[in-house]
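Once you've had a glance at the structure underneath, I'll fire off some questions.
Omission of a single protein chain aside, the complex is shown with its protein chains in their original locations.
Should a chain be cited, it is by its letter among A, B and C, assigned in written order, with residues numbered from 1 in that chain.
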Amino acid sequence: MKGKTIGILTSGGDAPGMNATIRAIVLAAHKFDHQCIGFMHGYNGLIHQQHKTLVPDDVANVIHKGGTILKSARCPEMLTEQGITQAVQTLTQLEIDVLIVIGGDGSFNGMLAIEKLWQGQLIGLPGTIDNDIDGTDFTIGFSTAINTAIEAIDKIRDTADAFDRVFVIELMGRQSGHIAFNVGIACGAEQIISFENFQQLQKQQKLNAIIEDISAHRSDAHKSYLIVLAENLWPGGAHELANQLKQQANIDCGLCILGHIQRGGSPVAKDRILATRLGVAAVQALNDGKTGVMLGELKNDIVEVPLSLAVCHTKHVADNLVSAHENILALAAQHHKTVL
Amino acid sequence: MKGKTIGILTSGGDAPGMNATIRAIVLAAHKFDHQCIGFMHGYNGLIHQQHKTLVPDDVANVIHKGGTILKSARCPEMLTEQGITQAVQTLTQLEIDVLIVIGGDGSFNGMLAIEKLWQGQLIGLPGTIDNDIDGTDFTIGFSTAINTAIEAIDKIRDTADAFDRVFVIELMGRQSGHIAFNVGIACGAEQIISFENFQQLQKQQKLNAIIEDISAHRSDAHKSYLIVLAENLWPGGAHELANQLKQQANIDCGLCILGHIQRGGSPVAKDRILATRLGVAAVQALNDGKTGVMLGELKNDIVEVPLSLAVCHTKHVADNLVSAHENILALAAQHHKTVL
Amino acid sequence: MKGKTIGILTSGGDAPGMNATIRAIVLAAHKFDHQCIGFMHGYNGLIHQQHKTLVPDDVANVIHKGGTILKSARCPEMLTEQGITQAVQTLTQLEIDVLIVIGGDGSFNGMLAIEKLWQGQLIGLPGTIDNDIDGTDFTIGFSTAINTAIEAIDKIRDTADAFDRVFVIELMGRQSGHIAFNVGIACGAEQIISFENFQQLQKQQKLNAIIEDISAHRSDAHKSYLIVLAENLWPGGAHELANQLKQQANIDCGLCILGHIQRGGSPVAKDRILATRLGVAAVQALNDGKTGVMLGELKNDIVEVPLSLAVCHTKHVADNLVSAHENILALAAQHHKTVL
Partner (left out) sequence: MKGKTIGILTSGGDAPGMNATIRAIVLAAHKFDHQCIGFMHGYNGLIHQQHKTLVPDDVANVIHKGGTILKSARCPEMLTEQGITQAVQTLTQLEIDVLIVIGGDGSFNGMLAIEKLWQGQLIGLPGTIDNDIDGTDFTIGFSTAINTAIEAIDKIRDTADAFDRVFVIELMGRQSGHIAFNVGIACGAEQIISFENFQQLQKQQKLNAIIEDISAHRSDAHKSYLIVLAENLWPGGAHELANQLKQQANIDCGLCILGHIQRGGSPVAKDRILATRLGVAAVQALNDGKTGVMLGELKNDIVEVPLSLAVCHTKHVADNLVSAHENILALAAQHHKTVL
């Protein structure tokens, strides 16, 4: 088999494990006598021809590093015809046989646009902390992000406990509740407000329920109380929720918007292993002539799904996770019941 | 539904997430109006009637704590008829309806012994860092153990890199390679010697291959080289492997036997969530009258398997993990090839 | 020597190492046959008689825990004559011989108020993450807080690097720059805006300098750029600074207000050791009949200073730290120079 020329780029929000993915691709490509070219700054490097050769030595000690050695960036030009044309010209000029993109749904839409104008192989790998990609149970970076969040919230619990205080903690996740729900359960949060269990129309009912729950919680003992909130969900965000609790029930809340620390850091084992499996699988898929696919992990198996399906945003938090939460956290109601 | 009396114990080697499991059981039991009694020091507490009531306040802030609030211990008496009889007497005297045991295969064998003499419900939950339980893809504690190990080995990599040095690192896992293989991949170890890819008869061939690989590795550049070894596999252990590399090829190895730090520490998100799901599922199973079963996670679903199947030791490291490793780490051979 | 009765309370913002301090006091008190009573929720427990006996078993496994087992709270009543009188009544009724308070300047002012009405011994220990107490180089909790902050900012650096992005990061410290300056240096921040090197009147000059520095920084290469800001300093805070950079120079900043995670977590070695030394020294001081003093660490020695001096707020970040920062970070100016 003649070796191919593989282009690699990381795009969209960076995610821990992107470097481990690049490493696996480069090492597996080396084994099969392919050549690798890395494009810098996401699609910008493709459009503006910023690239460099990637050989095993370039990835010798990056498996544990956060960020991405190829850098990332948003790329508005990829939403224009001109940008897409330029990207395709680069692929043609450099005689790229395969383009592997590590990123999220925006990145995959870029590939779908290229697909219409270019004959090469296109392979996507899911790299985003938000876990909002269909066709894979886990995206690269998600497991690290939730662990970063729980370590931070464990610290907030210390302070909340010392002061018997209520905290509102806003987590990332874009339009999905994967981070919020998993983190909320793992931290033993007294409330999780996420896309799975809240709609904006119910805002006042939810406020009433929280106020009652806090009050019940405190009737028998002083206690800390953590409210984990998915971003882009509560009108006005965590700030506004805290304000409303203050105004409507004189509850003084601490506030924590965890922000970008969720994106960085050394990847946890799960993300390094997932990255390695998917990176190797991408090389096997290109060996097999596959194109237009994303590789993911479904029920522990490595699978191929059409790129067009990966961006549907139909994957939700597992029902049994939502119900597990309900079964352990209806405490206030219970306490109440006991009292009556 | 009339509430039941639930006995809980943790047995065998302690594992991070045992406390999160106890918490989930106690909270879910509370919701369904069951009572919980915790037995101390594993089966010893059952035999010698050391126990205490467990209410939600007892588990209010333990989800993130390593070890086990019920303590654990080996219990040789459970291998005797007298011990088993005493355990059953305690269950009868205290009018226990359900016994939930969190532990590994030894703990489950204890349940199988009790099952012959006692009419109550018996439910097992897989809690061991070794991941050597059938019927569940992950045991509670495994994910934390591999993360603890990779954080330690990342530090060893720093020193190994500074000195271009070879290290032999021995990891736990009893008779299985789950820890060694996952950690080896996640650390980018240059060699993984595990039950999946090594038999003792091949010792000298393996030694030759390692010596050749180290030599090839160093031909083009000074480099660090990490050998991850499963315990109970190499004759004489890591010590002996290091000695043999020294004697046969004058390779000076650093040595690290990671040991008990793999057992402790705050559980990672995966273990807390798994513990919570399984703890709630145990209460649902006892509500449904189930007995003689272990609850586990297979392909992301919570499942019930007969206890007798859980202890078969037929679960191996996934083939695609073994092959992923082969596809990225045949570097020395590759380099060699390039040179020739 | 007849044993004394020691009252202990933690007050003000909680700080990692408070538990290690309580432990050291209780263990050393036990050695000298003193009795310990812990007051809950800071001065509130003293005023409202919420207390519990503390024996060695109560502190058996708390040296590594964040928060405070005695809880803390603000206590507005201690600013009233009535509150102070009630506090003194409790001390008298319970026949307390010595009151040890672990906290910051507000807590010490409470002791100074009590001193006027009570004959017992009063001993203060500096426990606050802000390090804004005179008479001690380090307060208990400070070292942990700066390590928590640098771990978070290392993660932000990953993302900032991946995107060549500017971040504004606001840190705690009340009216002092100890946290901001030490963290800024330890993270290699490109800008530190702290009480030592910024006055509000210079706001526009500072903005201009930052804008020029960012521009110079980016002239030769895309790069990340971290601005570390002390809280309570920039008019409008980090939010406003980010807005101004956007408005005045179209610089798009990420924003991180680190907040309460700086208060929690397991104390680092320095805080555990400092807490142990100060806790033991407090018992030795009370053995010696001392009162009206705070124990601190100055130039590595344990010293006693009058409580009234501890609250003067004259301790600043060391000059050589400020100048070290200047000597490594005038890079943009340098680059500029090189170019001209």
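Following the convention adopted for this analysis, a contact is a pair of C-beta atoms (placed from the backbone, for glycine too) under 8 Å apart; a residue touches a chain by one contact, two chains touch by 3 or more.
Please read these numbers as outputs of a predicted model, since none were measured by experiment.
Undergrad: May I ask you to name the displayed chains that the omitted chain touches in the full complex?
TA: Spelled out, the missing chain touches these shown chains: B, C.
Undergrad: Among the options C:Gln121, C:Ser143, C:Ser176 or C:Asn197, which residue touches the chain absent from this view?
TA: Residue touching the chain left out of view: C:Ser143.
Undergrad: Among B:Ile8, B:Ile140 or B:Ile156, which residue is in contact with the omitted chain in the full complex?
TA: Within the whole complex, the residue contacting the unshown chain is B:Ile156.
Undergrad: Quick one: say which of C:Gln200, C:Asn300 or C:Thr314 touches the chain that got left out.
TA: Counting the whole complex, the residue in contact with the absent chain is C:Asn300.
Undergrad: Check the options C:His48, C:Arg74 or C:Arg277 and report the residue that touches the missing chain.
TA: Reading the full complex, the residue touching the unseen chain is C:Arg277.
Undergrad: Would you indicate which residue among B:Gly7, B:Gly66 or B:Gly83 is in contact with the undisplayed chain?
TA: Considering the complete complex, B:Gly66 is the one touching the chain left out.
Undergrad: If the hidden chain were put back, which residues of chain B would touch it?
TA: So the residues of chain B touching the missing chain come out as 10, 14, 16, 41, 65-68, 71-73, 148, 152, 154-159, 161-164, 167, 222, 254-257, 259-261, 263-265.
Undergrad: Where does chain C touch the missing chain, residue by residue?
TA: Missing-chain contacts on chain C: residues 23-24, 27-28, 30-31, 56-57, 60-61, 63-64, 137, 143, 146-147, 150, 154, 157, 161, 182-183, 185-188, 221, 223, 266, 268-270, 272-273, 276-277, 279-281, 283-284, 299-302, 318, 320-321, 323-325, 327-331, 334.
Just so we're on the same page, only the chains that are shown with their structure count from here on.
Undergrad: Would you mind pulling out the distance in Å between where the CA atoms of chain B average out and where those of chain C do?
TA: Going by mean C-alpha positions, chain B sits 40 Å from chain C.
Undergrad: Quick one: chain A and chain C, Cα centre-to-centre, how many Å?
TA: 34
Undergrad: Taking the mean of the CA coordinates per chain, how far is chain A from chain B in Å?
TA: It comes to 27 Å between the two C-alpha centres.
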